[in-house]
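Notes follow once the structure below has been shown.
A single protein chain has been omitted from the complex, and every remaining protein chain is retained in its original position.
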Amino acid sequence: MSKDLSLLTRPVTSSLLAALLLGLGGLAQAQSSVTVFGIVDAGVQYLKNGDKTLHLLSTDGQQSSRFGLRGVEELGGGLKAGFHLEGALNPDTGTADSNRFWGRRATVSLISDAAGEVRLGRDFTPTFWSISRFNVFGTNGVGGANNLIYGFDGSSSSAKTIVRSDNSVGYFLPEKLGGVYGQAMVAAGEGSDGKYLGLRLGYATGPFDVAVALSETDNPGGKKFKVYNLGASYKIGDAQLMGLYHVSKEGAREQANYVLGAIYKIGAGQLRASYVHSENSGDLKKGDYSGNLFAVGYRHNLSKRTSLYSTISRVDNSDKGSFVIRGGSAVQAGQSSTGFEAGITHSF
Amino acid sequence: MSKDLSLLTRPVTSSLLAALLLGLGGLAQAQSSVTVFGIVDAGVQYLKNGDKTLHLLSTDGQQSSRFGLRGVEELGGGLKAGFHLEGALNPDTGTADSNRFWGRRATVSLISDAAGEVRLGRDFTPTFWSISRFNVFGTNGVGGANNLIYGFDGSSSSAKTIVRSDNSVGYFLPEKLGGVYGQAMVAAGEGSDGKYLGLRLGYATGPFDVAVALSETDNPGGKKFKVYNLGASYKIGDAQLMGLYHVSKEGAREQANYVLGAIYKIGAGQLRASYVHSENSGDLKKGDYSGNLFAVGYRHNLSKRTSLYSTISRVDNSDKGSFVIRGGSAVQAGQSSTGFEAGITHSF
Partner (left out) sequence: MSKDLSLLTRPVTSSLLAALLLGLGGLAQAQSSVTVFGIVDAGVQYLKNGDKTLHLLSTDGQQSSRFGLRGVEELGGGLKAGFHLEGALNPDTGTADSNRFWGRRATVSLISDAAGEVRLGRDFTPTFWSISRFNVFGTNGVGGANNLIYGFDGSSSSAKTIVRSDNSVGYFLPEKLGGVYGQAMVAAGEGSDGKYLGLRLGYATGPFDVAVALSETDNPGGKKFKVYNLGASYKIGDAQLMGLYHVSKEGAREQANYVLGAIYKIGAGQLRASYVHSENSGDLKKGDYSGNLFAVGYRHNLSKRTSLYSTISRVDNSDKGSFVIRGGSAVQAGQSSTGFEAGITHSF
C-alpha cells in the first residue's frame, strides 16, 4: 500500500514553497483532496446540409468531452468549501479550449447544509440548466434541441451568457427543501457588457420535475438580451416524458422554442426521441422563419461510465428558415439538414 | 479498497506505449507518484483610481490561483528526484495562462540530503523570494507591496526576471545547515536577452529570519537590470514584524522600496497591516516621483485549506508620482488610488 500513499504525500520542497509563497509558516499548507474527472466522447458522423455532405470524426455526440478537477472540504458545523475547475477538449484533434482552458466552469464555493451555497467564478447560467435538463439529447449531438435554440442565441448579436457567464456570484438553495431547488446568479460587467441577472426555481418530487428560469444580460450596444423558459419531466414506468418552452428576446427579435421528448428504457439501453419547433419573429422575420427538428437515438450502456450511442436527426425549414444541424455548412433558406452519428462516451 | 487501487494501476496499453516510445523494454516504465494541487481564490473588489471607479469579480486577492502537479522520488542513499509543474488560472473567466500553461514553475530536480538540490527549468528567481517572504500581503491583492515595487520592475523596459526566469539552472543549499538557507540561479540567454545570475542567502533561527538577495539580468538593448534586497522578520508573542528594503536599477534609473508590515494573530484570524514607500530616481525622476501604500486586512481561517479575507488599501503619490493599485485604470501624476476586496481562498 505504500505506493498508494505516495499519491497523497506532500513532498518537503513543496510545503516549503507554499510556506514561502504565503510568507507565513504552515497556515496554508495544502492537502490533496481532489477528484480528477473527465469525459471523452468520439464517433463518426455524416451530415447533409442542403446539397453538401460531410463525413467527420465527430466529438461530443452524447456528452461534451472535458477534463476537470473538483473537491469538497468539510469545515465542520454543516459548512463546506468546494472548488470546481473544468474545461473542454476535442479528442478528434487533441485541442483544448485555447482561450479558456477551464472555460466550462471555474468556481470556488462556500456551502452550508442549512443556508445553501455561495459560488464565485465562471459558471453555467440558471437559464441554461433547463435547456439541458428537459431535453432528452441534452445540448449535444445531431439530436440536441440546441441546434435550433442556439440558432438565435448563438448568432452574432446575442449574449455570451447562453450557457455560462464570467465574473459571476451565484447562490443555490440548500438541498433539503422538500423537493424545491433554485439558484440566482449576478455577474459583473466590469465596465463592459455581459452584466447578467438570472434566476431558476424548480420542484422535483417522485416522478415529477418542473422548473422555471429567466435572465437578463447587458449585450453590446446597450441592448438587453432576455431569456425565460419553463420545463417539466414526468416518469411513468420505463418511460420519461419531457417538455420545454424556451424564449429568447433582444429588442424586437424573439425566438420561441417548443421541445418535446421521450426516453424509454430497454434493459441496459434507452430509446430517445425528440421534436423541436422554433419560430423567429421580429427583425429576423421575413415571412415565416421557423423550423422543426426530429431526432431518434439509441444509447446502450456498457457500464455506468461507458456507453455506445447512435442518433439520426432531420431539420426542416419553412420558406425563410435556415436552421441547421450544427457542425457542417450553412443551408439556404428553406433547405433541410440531415445528420447521423454513432459513437462512444467514456467517463472517468 | 479496490476502487482506490484503480487510480494507480498502470493499464496495459499505456505500458506498451511507454515501452514503444522508448524503444526499449520496460526501462522507463512510469509509476504514478504525483500530487495534484492548486488554489482557487476569488472575491469582489472595488477600485478607485483617480476619478474612475470599477467593480470587479476579482481573483488572487490573497494567493495566486493555480493548478499543479509535483512529486518526489526516493532514489536511495539520501538522493531524490523531483518534479514540479504549476500554472496560473483565473476563476473569474476560466482562463489559464494561454502562453505558458505551466508558467508558474516547470522544473526537474536532483536532490541530495547532504549536498543540496540542482533544479532545471522555469523557476522563481532568488530575488523574488524576499519580495514575497518579507511582505505581509505577499505579492497579492490590493495590499501587496508589489503594487509599488512592480511600478518600476513591471514597466516596459524592465526584465522578464522580476518573478521567474526561463532556461534556468538553480542550486539550493541542503536543508540542515543550522538555519542557513540559500540558492543560486543562472539562466541562459540562448542567443537573445534574459541571461540571468542571482543569489540569495538567509538565516532563520527561532523567531528571527533574515535574507539578502541580488541579481543581474541582460535586458533587451544590452542593458543590465540589477536587483538587490534585504529582508527580515521577527516573531514576538502573537505578532510578527517584517521589513524589506528592495532596490531595482537599470542604467541611471533606480527605484528604492521600503516595506514594513505586521501580522497579529487573533484566534483563527490574523490582522495584517503594511506600509510601503517607493522612490524613483534617474531618468524617470521629473521632480519628486514617489508614492506610499497603506494597507490593512483581516484573514479568517476556516481550516488549513480555506480562509476568508478582506483588505483595504490606499496609494498616495507625490506631485510627479503615478503609482497605482494594479488591475484598474492608470492614474494621472499626483492622483491617489483606493482599493477594497473581500474573498475566499481555497487550496487543494
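Letters A and B mark the chains in the order given here, with residues in each chain numbered from 1 onward.
Here, a contact is a pair of C-beta atoms (placed from the backbone, for glycine too) under 8 Å apart; a residue touches a chain by one contact, two chains touch by 3 or more.
On a predicted model such as this, the values are computed, not experimentally measured, just so you know.
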Selected residue (touches chain absent from view) among B:54, B:79 or B:197: B:79
Residue among B:50, B:71 or B:327 touching the omitted chain: B:71
On subunit A, residues whose C-beta touches the chain left out of the figure: 4-5, 7-8, 31-44, 54-57, 63-64, 67, 70-72, 82, 84, 89-96, 98, 101, 109, 111, 117, 129, 132-136, 138, 175, 240, 242, 263, 301-307, 343-348
Residues of subunit B in contact with the chain not shown: 3-4, 6-14, 17-18, 20-24, 26-34, 36, 69, 71, 73, 75, 79, 81-83, 85, 87, 98-108, 110, 120-122, 164, 166-169, 187-188, 190-191
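Note that in this section only the chains that are shown with their structure count from here on.
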Distance from subunit B to subunit A - Cα centre to Cα centre, in angstrom: 36
